[in-house]
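Okay, structure first, notes after.
All protein chains but one are shown at their positions in the complex.
Moving on, here comes chain A:
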Amino acid sequence: MSMSRRAFLAAVPAVTLAGCAGPPPLRVAVVWSGEELRRFLRVVDAYVAERRRPVSVYSAGDNISALLRGPAADVVPDVAVIPRLGLLFDPVVRPRIRPLTGGHAQPAFWRRLATAPESGETLGAWFKIANKSLVWHRTGERHAPPSLAAWQPRPGTLAIGAADGWVLSDWFENVLLAYAPEVYDGLFPPAERGNQAWWGVAKVTEALTLLATIWREAFTYDQGRRALTLQFHDSVLDVFSYRTADVVAAPDFALPVIERYGGKDVARHFPFPAYPGGSPPLVVGGDVAVAMRGGGQDAVDFVDWLTRPRAGGERDALTAWVDEGGFLTPYRQPAHPLLRGPAEALNTAGNRHYDLSDRLIGRLEGGDGRGLWRVLTELFADVTAGTAAPAAAAAAAREKIVAAAGEGPA
């Protein structure tokens, strides 16, 4: 007993000292967890081996905005890989970002998204991009509706992971972009400051009504309540494992989930339907890597290394990730046949628009129980598990959005 106690007491300072030795690790904050985080760590391992600089990766999840805005400067990471594009232009976070200089060239559309409108500085480089306008179904079945206006899913055929606010906001963005692209453009025009006054136009209410009508058609009371407790992965399982639903609107990174739980070659997809007379919407998302000021030049180098285009014959953990699906970059075509089309569209399609909710900051910024997520969750609950008429519920949702957009910065 006394020996072990003594050994323990000796171990405490030893551990503490070991933590202090060597160069301090580069602190990288990401939002992924689980399999995606493991994949990312494998990519980073190559950097550690190559540069002999330890890297500590921390998954901050949805708290990443709190992390980057926090008052304690010593805990702001050196590098952050974030899906919330709006954070780059947040009044607190923006001064903490070290703009990228030199490095590789990014495609114009993507570079412009991460460029500060006033100074023209590039604030971040795209690590991962995503196509959020896909609808997945089982192989050999046909479900694609002729148009968004004609999409009236029978109760129980549509799976929605309504417990995740981002799933609902993706739905909203697709419908808004299909129905009223000019509003979408007005809210966040390319290379200019957005104008939140666009939330007030009547077309927003109409788009919300269209969305609410589809949801109302697709769910009975019980199914609506059930959907509110399902997360994104659960909704994929509903279609491909339990087969209790037929289609699920989900981004390209649903593919590895489908293959993990449903098997290979069980899925097909079609683009999110267009509104009659319009072009099909293409909502894109992504994860942008930014160097924070505290990280110095090393952080900039890491961002450049992480997001660089791989040469033709180069093979590493990242190219393996791309080839196996669930990960798209601006520079490399995926090997998976199901993803070639969506990846191609990300680089060329005319109707590309970045995920709206990821650009919002202030009161509308998404998160569990807050912002646009909360408004859409309440809309979903009102029309599926409640008795509100779609038009009335949509009008109420618009009121909430306008009120929130009017109060806070955007």
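We take it that contacts are C-beta pairs under 8 Å (C-beta built on N, C-alpha and C of every residue); 3 or more make two chains touch, one makes a residue touch a chain; residues count from 1.
The criterion applied here is as follows: contacts and distances are computed from a predicted model.
**Student:** When one chain of this assembly is omitted, its UniProt record names it as which of these: "Acyl-CoA dehydrogenase", "ABC transmembrane type-1 domain-containing protein", "Sulfur transfer protein ThiS" or "Sulfurtransferase"?
**Tutor:** "ABC transmembrane type-1 domain-containing protein"
**Student:** Who touches the missing chain here, A:V43, A:L148 or A:V257?
**Tutor:** The one listed residue touching the chain not shown is A:V257.
**Student:** Could you tell which one of A:G165, A:P271 or A:G295 touches the chain left off the display?
**Tutor:** A:G165
**Student:** Can you say which of A:Q152, A:N195, A:T229 or A:Q297 touches the chain missing from this structure?
**Tutor:** Of all options in A:Q152, A:N195, A:T229 or A:Q297, contact with the hidden chain holds for A:T229.
**Student:** With the missing chain put back, one of A:A60, A:L88 or A:L360 would touch it. Which one?
**Tutor:** A:A60
**Student:** In the complete complex, which positions of chain A touch the hidden chain?
**Tutor:** 12, 15-16, 27, 29, 33-34, 56-63, 66-67, 69-77, 162-165, 222, 225-226, 228-234, 237, 241-242, 257, 260-261, 362-363, 367-370, 373-374, 377, 380-381, 385, 407-408
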